[in-house]
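First the structure, in the form of structure tokens, and then the observations on it.
Every protein chain but one is kept in place in this view of the complex.
Chain IDs A, B and C follow the sequence of writing; residue 1 opens each chain.
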Amino acid sequence: MQERAEIRSKYWLALFLVAAYTVPFAVGIYTENVFFDLQWLADLTTVILNGIMQGGVYAMFAVGLTLIFGVMRIINVAHGELVMLGAYLTWMFFFYVGIDPLLALFITLPIAFCIGLLIQKLLLNAVVGGPELTPLLITFGLGLTIIHIVEAIFTTDYRTIPYAPDALQLTETIAVSKSKIISFVMAAFISLSVFFFLKVHRIGKAIRATAQNADVAMVCGINIFHIYMITSGLAAALAVAGGALVSIQFGFNPETGVLYTLQAFAIIVLGGRGHYIGALIGGVMLAVIESLISFMIPNGTAMVEIASYGMMVFVLLIRPRGLMGPKEN
Amino acid sequence: MAQNEHLRNFGMLAILIIVLSVLPPNLNLYQRSVIMFTMMYVVLALSWNIISGYTGYVSFGHVMFYGIGSYATAILVVDYGWHWIPTLFVGVLVSFVISLCIGFPVLRLKGPYFAIAMLGAAEGTRVVATVWDSFTHGGEGIGLPNVENSFETYFAMLVVMLVTIVVSYWVGHSRFGIRLNAIREDEIAAESLGINSTFYKLSAFALSAIFPAAAGGIQAYKVLYIDPETEFFILVTIYMKLFAMFGGKGTVIGPILGTFILYIVQEITWVKFPTAHLIAFGVFIVLVARFMPRGLMGFAIDKGWARKGMVH
Amino acid sequence: MALLELKDVNAAYGRIQILHDVSLHVNKDEVVAVIGPNGAGKSTTFKIIMGFINYLGGEIEFEGQNIVGYRPDQILGRGLGYVPQGRIVFNQMTVKENLEMGAYIERDQKKIDEAMDYVFTLFPRLGERQKQLAGTMSGGEQQMLAMGRALMTRPTMIMLDEPSLGLSPRFVTEVFEKIVSLAKEGLTIMLVEQNAARALEISDRGYVLELGRNRYQGGGHELLNNQEVKMMYLGGG
Partner (left out) sequence: MKKSLVFVLGFALALTAAPFVEKSHAMDKVTLGIAISQTGRYAEPAGRMVNSYKLYVDQVNAGKGWNGKKIDFVILDDKSDKQTSLKLYEKLITQDKVNLTIGPYSSGITDAVANVFERYKYPTMAPGASSGIIWKKGRKYLFNIISVAQDYQKGAIHIAKDIGVKRIAIVGEDSLFPRQSAEGAVAWAKKLGLKVVLNENYPRKQTDFTALLQKIKARRAEALISNSYFADAAAQIRQLRELNINLKIFAGTVGPGLPKFAKQLGDTAEYVLGFSQWEPKPEILKRPGMKEFIAAYEKRYGVKPNYHAGQSYASLQIFGDAVAKAGSADRDKVWKALRTMKTMTIIGPWKVDDTNLNSHEGLTFQILDGQRKIVWPKKISEVSYKLPMPKWKERGKN
């Protein structure tokens, strides 16, 4: 019985996703936004390619959120604020010290790791396993504090980092932005490094073990509070790395973090909460569908957010486990 | 609970009504506005409390119903020429129906998933309000005809607040409330005792959705200009939560007290310290959540200042 | 001197007190069984030793030193291993990774390898399935894995919580055989069992708990032959 419901929900999810990806095309054809010529196909390819690369970056910071969730069952609402903080750190090193945004990662990531560690130690360690409202509120308050401190220092001005602004012409008609390619490669590299760390390293394995069963991890001699702190540190580092990669592509101001939090939510729900690879796939899928909607539906850019929220709510309803998440008991 | 205790509580309520009713003519416009908005947040905090305080289903998207209410009022007044009072009932009705439609699937989700789903639903509604140009005027917003309305809105909000308080009190003291509490403590156990948890959750959810709609409608008529960004502002949900939590969730007095204190502290501080106030606000949320999760009333009960029965 | 000693221990889940003045001790090289009906506080006794639940009072000493307030990893570091009830393994990890986790506090790779070899000789089936995901193994194999995992640090004493619960008869026999052979190697063992008769048979001494209080204690066979114990806990005369 359980098994069959399980399989059925999988089919429903597949059906939902297929429908979600077909809708933009259908609406596009209906509203004459789809042209059947080579030029248009090239444009479509460009949009999808850009979407995939965008998704890589989204996925990277979503992975941080999914790690925290997996290990502690906490939803860190301040995750996006850490992304924003990462963008500002990168910007500071770029403008005041003159360090290349990518090289700056060597400095910003350790800083981020320590920030994550401290947040966990001072605020969250005591509330893991308690009522879920408490960490939600704590991280929310933390996010608000970060936003307004950054605002007090940097004002609400939008900032950008001019970095590799040119296009890479793949074919006659398909062009991809260089900064996106660099970001995507970096994001893939960082995500995969963390993935291998989790797979191979002793502490990485302990993180996975704690995620599966914290009590048993404890009797194995794992100090789960250390693990919590390391996880938070890693998640913060991923968020800040995400921020760095976002900062070389887009403008940012203290309020942009909220958007990334919501995006990361949608991604981890789609991919399956607590599932690492799921988050990576979810990130790319979400970014691609956003691009398709924006490209083919009239006034589509305004509806992009519906895609994220709609997908999030529907996936939660159809199959709370998402694409690859573990079964809930 | 003892009969005289009910009497005493209603006595306190009566005093509140009298004080709030005789005040307005002696106040200037700004003062009336401050009290009106305070009452509005009392309504919001108490409504949030009905679903999240009693059943433990923490909603991160209650601003949705507030926004629906304000849009109902604005659209009906501007595009259909209605008088503003009947529009409140339409807003309430729409909110009620939507809360049932959304609540039925979403309330199956547990804990943080419910919270996220509600957040998504609220943000989704905001986008719909932005995109559905022909009906909601999109991001341009809706301006209502200009009239002096501070007395009307004040008393309308007072009435809504009283209804909310009475309903909350009833929820807190009835079998209905006891069953909601049972669901909060252990839903599976509650079901095994024969409590139809879906029915109770859904009822609580719908109850908690209608008052914000009325409050939103009055607010729209008071502000006379609405747009999706402000009507579906996520911070409104956060205020609801914070005020209720600060006072003590799962109680009736708690959210009222929490709102009165916090809202007015905020009113004083932001004028003087615009940025510092917002930082302090964030820190304050963290501290309340971390060290005072049961709020002022919980604290008072622990200290023996207030009896448990009084607040439940 | 007793290796592990509990004196008048009181403990609670949240606000509900479960243990009332429980006292027991385990000497070195002994096998001690704790039996009793459901809700007697058997597993709770283990959990309070490992520091999982609220401590209200009493003394808990291991090797003559107080271990109250220590974290599980610190207690394990002192040489007290614990196999929780319900053969919980890390489902998404391989057999080998599970064992590696068992040796988490051991930093010396050589010692880990040795311990791994030791576990594989003890449980050859685990050796054959090193790469298999633990979640895909049978219940008995998972119990072996859980025990093997607890042995990875080569503790001086091990606590087994319901090792035979829910296993097929073949595996129940195997588990008890392993316990006996471990005891022979000089490992001190304390176990909680539903299958009280079987547990007492292999034990040097036993304790009977009821409603969170000490009820009887004595040698394994002594309890086995005690009429009252037989009546109440061993399924009739």
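As a convention for this text, a contact is a pair of C-beta atoms (placed from the backbone, for glycine too) under 8 Å apart; a residue touches a chain by one contact, two chains touch by 3 or more.
Model, not experiment: these values are computed from the prediction.
The chain not displayed here makes contact, within the full complex, with A, B.
From the options B:Leu100, B:Ile178 or B:Leu224, the residue with contact to the unseen chain in the full assembly is B:Leu224.
One of A:Thr22, A:Thr155 or A:Ser193 touches the chain omitted from the figure, and that residue is A:Thr155.
Although one chain is not displayed, its contacts with chain B can still be listed: residues 27-31, 33-34, 37, 127, 130, 138-141, 143, 146, 148, 219, 223-225, 227, 229-230, 257, 260-261, 264-265, 267-268, 270-271, 274-275, 278, 296, 300, 303-307.
Contact between chain A and the absent chain runs through residues 33, 35, 39-40, 43, 46-47, 50-51, 54, 148, 151, 155-160, 162, 165-167, 169, 175-180, 249-253, 255-256, 259, 290-296, 298-302, 304-305.
Basically, only the chains that are shown with their structure count from here on.
Common neighbours of chain A and chain B under the contact rule above are absent. Chain closest to the overall centre, judged by the mean of its C-alpha atoms against the mean of all protein C-alpha atoms: A. Greatest Cα centroid separation from chain A: this falls to C. A straight line joining the Cα centres of chain A and chain B is 32 Å long.
Centres computed as Cα averages put chain A at a distance of 43 Å from chain C.
Taking each chain's centre as the average of its CA atoms, chain B and chain C sit 52 Å apart.
Residues 50, 52, 71-73, 76-77, 81-84, 88-93, 97, 100-105, 149-150, 153 of chain C are the ones that touch chain A when the two sit in their complex.
Contact residues of chain A toward chain C in the complex are 202, 205-206, 208-209, 212-213, 215-223, 326.
Contact residues of chain A toward chain B in the complex are 73, 75, 123, 126-127, 130-134, 136-138, 140-149, 151-152, 258, 262, 265-266, 269, 299, 302-303, 305-306, 308-310, 312-313, 316-317, 320.
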